[in-house]
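Provided herewith is a single structure, encoded as structure tokens, for subsequent inquiry.
Removed: one protein chain of the complex. Kept in place: all other protein chains.
Let's look at chain A:
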Amino acid sequence: MEPILRIENIDKYYGNKSNLTKALSHLSLHVNKGEFVAIMGASGSGKTTLLNCVSTIDKVTAGHIYIGQTDITQLKGNALNRFRREELGFIFQDFNLLDTLTAYENIALALSIQKVAAKTIEKRVQQIAQALNIEDVLNKFPYQMSGGQKQRVASARALITNPQLILADEPTGALDSRSSQMLLSSLRQLNEQLEATIMMVTHDAFSASYASRVVFIKDGQIFNELLRGDKKRKEFFDDIIDVVTLLGGQ
């Protein structure tokens, strides 16, 4: 299977000469189409930096990142914006929904900035809302929704453009356990049914256990990898906990 995301030997440094922080060093990683990858690591391990670099929000110091055929480290300005809105989908910890727009409008915005016709927008919003079970909150504002609903609306916004890659940054970070479970189930469902490729950053073993592969990062480098294979989620969770313990826990 061809990898959809190729991270080739990237470095990311912060600071200046006298006080240099190596957030990522010589990190390489391939993600295949249809994979659900969780990136785990303690605070400061570099997992969020990695996600920021992949999501084009931050720039790498050295190395290359390919998404599909495009080297995103070479993109600039509007080409970068265009790539971001057409090929990537984002799910953030704090939802990042626009508080002035209804759920429907939030989801539709992702398409309307791509200049998709209003008719098509309507159809696709209905479709994705059905898939994520948020049809009944479409006309509500973010402040009228629960955290779980908000995150599913945010997921719908990320997915509606059919991006090559969905990037999720601690998507369950602001949710209670029940909502987390529901969201993760939906994500896995999307991953399995629509073959959406998901890269999720988390420090929570439970969330990670929904993924098909877990990559552990420590001090800016890949420390270990776990494949779920045919294991039950519970078994996979235990495996993850073992590695986390080995890592020095969190």
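Please note the rule applied: a contact is a pair of C-beta atoms (placed from the backbone, for glycine too) under 8 Å apart; a residue touches a chain by one contact, two chains touch by 3 or more; residues count from 1.
One rule holds for everything that comes next: contacts and distances are computed from a predicted model.
Comparing "Putative ABC transport system permease protein", "Cobalamin-dependent methionine synthase-like protein", "NADH-quinone oxidoreductase subunit F" or "AzlD family protein" against the UniProt entry of the hidden chain yields the protein name "Putative ABC transport system permease protein".
Per the touch definition above, the residue from A:98, A:194 or A:227 contacting the chain not shown is A:98. Touching the chain that is not shown, out of A:13, A:66 or A:83: A:83 (per the contact rule at the top).
Residues of chain A in touch with the missing chain: 57, 77-78, 81-86, 88, 90, 92, 96-101, 105, 108-113, 115, 117-119, 121-122, 141, 143, 157.
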